[in-house]
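The other protein chains are all here in position, but one chain of the complex has been omitted.
Moving on to chain A:
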Amino acid sequence: MSTETLSSDVLPATGPRRVPRRSPEPIPFGRVLLVELQKMFDTRAGFWLMASIVIASVIATVVTVLLGDRDALSFDSFAAAVGSPMSILLPVAGVLAVTSEWSQRTALTTFTLVPSRPRVIGAKVIDVLAIGVVSMVLALGIGALGNVVTSLVTGNDAIWDISATSFAKIILANELGMLLGLALGLLFRSSPAAVVGYFVVNFVLPGISGALASSQQWWADHAGWFDLNQTRFLLFDSNLTGEQWTQLGVTTLIWIVVPFLVGLRLVLKTEIK
């Protein structure tokens, strides 16, 4: 190191030339909401997840028209055909909305730009729930289209057999799935772990529960108090009794509310690296 270089570096700093600035306006919550929504779609994974949901819905409608017993087809058959791939895949979007921050380590940027973690998580929850409603309305729209097309093909009158209440229940069932995804995301904070966890809860546990019920009378009688899927799926196509609503509340508490709160606490406390 020559003295020359040293002395030029050691020259006293020119001092602050910046004029004192006003403190910027706080970030409005609506902006956090929009940016978090954008973040769910603007990655390759996010884009294809959403695209695959739409593609699956369209395929389901086409397949129903082509292969279904056309004379027996009604609005309900289409809405079910469209809604089920959505209700299975959409919670994965809920999972990824949270876990990608950790798996992709974007949490580092997210929480330095918005230091309040409850605001960010709150925005994600609202966005995910909004997607849950919009997607079901979309499913209803695609189903209606299929229904109209079928009636044109068969010449029968289209059967519109979904009431507002049953649609509301379908939305509720879908939102519960979304919240389950979010809860698992908060709990695991890792995309692979949470996605596997979601599929285990949704597809493996019902099998185990079913097997248990066939061999054990007590479980067969009481599974509704513990098995979220059993109660949640009732929302799609039946009228729930008072007891079943209570069972839905209990299973939601066990499988969604508790994991959500535990996960939320972990996210608020954890060190972000």
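Basically, contacts are C-beta pairs under 8 Å (C-beta built on N, C-alpha and C of every residue); 3 or more make two chains touch, one makes a residue touch a chain; residues count from 1.
The working rule: contacts and distances are computed from a predicted model.
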Inset, instruction - Identify the UniProt protein name of the omitted chain, choosing among "ATP-binding cassette domain-containing protein", "ATP synthase epsilon chain", "Aspartyl/glutamyl-tRNA(Asn/Gln) amidotransferase subunit B" or "Cytochrome c oxidase subunit 2". - result: "ATP-binding cassette domain-containing protein"
Legend entry - Residue in contact with the excluded chain [from A:S23, A:T165 or A:Q217]: A:S23
Inset, instruction - Check each of A:V32, A:A139 or A:V195 against the chain that is not shown and name the one that touches it. - result: A:V32
Inset, instruction - Name, in rising order, the residues on chain A that touch the hidden chain in the full complex. - result: 1-3, 5-6, 9-10, 13-18, 21, 23-27, 31-32, 34-35, 38-39, 42-46, 100, 104-109, 111-116, 269, 271-273
